[in-house]
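For this depiction, one protein chain was excluded, whereas all remaining protein chains were kept in their positions.
By written order: A and B. Residues from 1 in each chain.
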Amino acid sequence: MSVLDINALTLSFRLWSGLVQVLHGISLHIAKGERVALVGESGSGKSVTARIVLGLLQDMPGARIGGAVRFNGRDLAAMTARDRAALRGRDISMIFQDPTSSLNPVYPIASQFREVLARARPGISAAEARSVATELLTEVAIEAPARVLDSYPFQLSGGMNQRVMIAMALANRPALLLADEPGTALDVTVQAQTLELMRALVRGHGTSVLFISHNLGVVREFADRVYVIYRGRIVESGPTAAVFNAPGHAYTRALLAAQPRLTGGGLPRIAERDPAFMDPAVLHAATVDGAVP
Amino acid sequence: MIALRGLGKVFRTGAHQVQALADVTLELTPGECLAVVGESGSGKTTLANLVLGLFPPTTGDILLDGVALPTRRTLLHRRAIQLVQQNPLSALNPRRSVAASLRLALDVHSIGDPASRPAKVRALLADVGLDSGYADRAPAALSGGQRQRVAIARALACDSRLIVLDEPTSALDVLVQAQVLRLLNDLRAARGLTYLFISHDLAVVRNIASRVAVFRQGRMVELANTETVFTAPAHPYTRDLIRAVPVITSAEKTMRDRLGAAP
Partner (left out) sequence: MTRAWRILSANPLTLAGVVLVALVVLVALLADLLAPFPTHRGAVVDFVNFNKPPDATFWMGTDLVGRDLFSRILFAYRISLMLGVVVLAIAVPVGVVLGLMAGYLGGWWEFALMRLTDVFLSVPPLVLAMSIMGVLEPTLTNGMLAVTAMWWPWYTRLVYNIVRGEKVEGYVLAAEVIGAGSAHIMFREILPNCLPAIVTKMTLDFGFVILIVSSLSFLGLGVQPPTPDLGSMVAEGARYLPDSWWLAVFPGLAILIAVFGFNLIGDGLRDILGADR
């Protein structure tokens, strides 16, 4: 059973000017322990897809959601808002692009941890929360957990906050972790360390990851499988190596060609828009171990 | 043309003191694109701000054609050095039209006679690949890439010699970034502009810069041709930076691994 099963997901918003369709039938599956990337540019619909998985858009007036989203077999649309909310922070959690601004600036890390841990264990005592938090911080390679717990987010570096955020997100051992452009706001050396850390942690806990990115390098190094999304449609999907080495769709090819290479090669000449981008999707074959793309 | 001599900057806040930049000496060759790379705290932003004359240096000088620039820049100095910022959202006044933002430079420096300025605005838009219909639009109606093009047009408006580009494409999508980088390169080649290109994206730097200056904690640790910096970096920090970049092709991976760990 997949952890996340999205089938023909559509999303429209009712605006003054009429109905605007944002997602045109997205299908996406994540098995247990898999790291899947959703790659697209701004406006492609990748962020709203994440919001739907988190159950945040279902209650928004004016949002019309069609298709099916199943988390561990449970249909999100069939759940009440309260049940969807119960999943957040416990079974599904998320880390965000800018770690420092995603943490509440007026509370020390210790109390923010306690709030997170209380999602799974309501009424957890401050002392117990602190001891669990200390363990979690050690897991993310923070050397002085006590000092960090007593600090405020603005007193810590971006890299440190990112690790705190990862620790909090994994605190309740969620089945699915959503990551929105992880590491983008960090220095490249810190980003490399953070991604390595995330890789080890999710492997250790068996957490599935859906991460949303437009950074092709990060996707290449971190994801098992890739879905490329363009203007609300999946245009290509498959194992990372297959998609990157032999991109079938014009849009994927354009994205890859547009990325400057560390080895040189000059600046590519790419059309910003091309009718070929609207071609039908290219789905690469299943991987060797039989996982369905 | 532009030279930095022993440039340093110390920021004092109360009892606290931070050496943001120390002892930077380099000379820009006209027509080149010099990239400044580094992580947070490297001083690259301070360097850009000093060159732009936003505040005076604590030590050293900035020389334009051999003459040290004063703390208070004159209009002629301002005209010579312009800026393209990272964030296209905030770089244009949301309450003024594109044309008004472009005209500012023309009006401040009294370029051409007032009657001819609207035509010049349209010409500038054409130079960056925007149709003249954009002139009367508000920035909110433009995409990030389009706004950045307007910002580039604005930097070109007073025929500056040096353009400081502070992460000009970091906030843009990949396809849009490719277009804007191409535009920047073409403009530089066609007009003999000099670029001071601040970036944290080494892949971009590899393909647009002729020389690279690597900064770490306020100091310049390496300054060499792009080719040299990427194939045979002298400083271990440069090596570390290159090795940390996530890449997409195996050729890049091989290159990274060949650099090996710092000795």
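As a convention for this text, contacts are C-beta pairs under 8 Å (C-beta built on N, C-alpha and C of every residue); 3 or more make two chains touch, one makes a residue touch a chain.
Quick caveat: nothing in here was measured; it's all calculated off a predicted structure.
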Task = Considering the entire complex, write down the shown chains that touch the omitted one.
result = B
Ask   = Of the residues listed, B:Ala151, B:Leu187, B:Val205 or B:Met220, which one is in contact with the missing chain?
value = B:Ala151
Ask   = Which one, B:Thr46, B:Ser101, B:Gln146 or B:Thr169, makes contact with the chain that was left out?
value = B:Ser101
Query = Which of these touches the unseen chain: B:Gln19, B:Ser40 or B:Asn87?
reply = B:Asn87
Inquiry  = Give me the chain B residues in contact with the hidden chain, please.
reply    = 52, 54, 73, 75, 78-79, 81-83, 85, 87, 89-96, 101, 104-105, 108-109, 138, 140, 151, 154, 158
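We take it that only the chains that are shown with their structure count from here on.
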Request  = Between chain A and chain B, tell me the centre distance in angstrom, where each centre is the average of that chain's C-alpha atoms.
outcome  = 32
Inquiry  = So in the complex, the part of chain A that touches chain B is made up of which residues?
reply    = 41-42, 158, 187-192, 195, 214-218, 220-222, 244, 254-270, 272
Remark   = Residue set of chain B touching chain A in the complex reads 39-40, 144-145, 173-179, 181-182, 185, 200-204, 206-208, 227, 230, 240-242, 244-249, 251-252, 255-256
